[in-house]
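Here the complex is missing a single protein chain, while all its other protein chains stay put.
This part shows chain A:
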Amino acid sequence: GTGSGSLSHALIRTVAPTGHLYTVEFHQQRAEKAREEFREHGVEHLVTVTNQDVCKNGFGVSNIADAVFLDIPSPWEAIGHAKSALKAEGGRICSFSPCIEQVQRTCLAMEEYGFTEINTLEILLRVYNVRTISLQIPDLGKAAEGNSSTGFDSSNSSNQGSLCTNLQQGTVQFKSGVPLREMVGHTGYLTFATKS
């Protein structure tokens, strides 16, 4: 499932200079565009793009892959082909699917084809913005005899400890790693397994 070729580039970077990537894309224009980009980026000797349906016709190689990655709508239909493309023992497979139903079908297929250590997980990237935050100190008034019982009086700097107080404005400043207001909550589930 070459698609944009983004993952392919990352994989090529990882297996260079002695490894090779075989990538299959069933859409003819996308396959051609990928080939062009690999050429432009000077990595065409490290990758073979095949234009076919991996579910029907497989990867075009047998018994050599250290790992197979599937990013297609019906990965369970490609499990058998993935198995024959993988080396005899110890090869790894990973399937990426947005829907849990796809994951269920894929896990079942993996089991049927004798894969072991089947494990599904999801990973989310959380980014933080580093910000200096100023929080105002509330005005709780003053006790009648000027005996401040609260330790958070802005004029009582000895109580601040590790907080930086801006005495004039009655604020407290601190550094924080602030999460973004909205984050990507889901892209897909990753299912890994071993060919044993």
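As a working rule, contacts are C-beta pairs under 8 Å (C-beta built on N, C-alpha and C of every residue); 3 or more make two chains touch, one makes a residue touch a chain; residues count from 1.
Going forward, contacts and distances are computed from a predicted model.
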Omitted chain (choose from "t-SNARE coiled-coil homology domain-containing protein", "tRNA (adenine(58)-N(1))-methyltransferase non-catalytic subunit TRM6", "AP-4 complex subunit epsilon" or "WD repeat-containing protein 75") - UniProt protein name: "tRNA (adenine(58)-N(1))-methyltransferase non-catalytic subunit TRM6"
Options A:Ser4, A:Gln28 or A:Asn129, residue touching the unrepresented chain: A:Asn129
Sole contact to the chain not displayed, among A:Ala16, A:Val61, A:Ile137 or A:Val172: A:Ala16
Chain not shown: contacting residue from A:Gln52, A:Ser84, A:Thr120 or A:Thr171: A:Thr120
Positions on chain A where the hidden chain makes contact: 10, 13-14, 16-18, 40-43, 89-90, 100, 103-104, 107-108, 118-132, 175-177, 189, 191, 194, 196
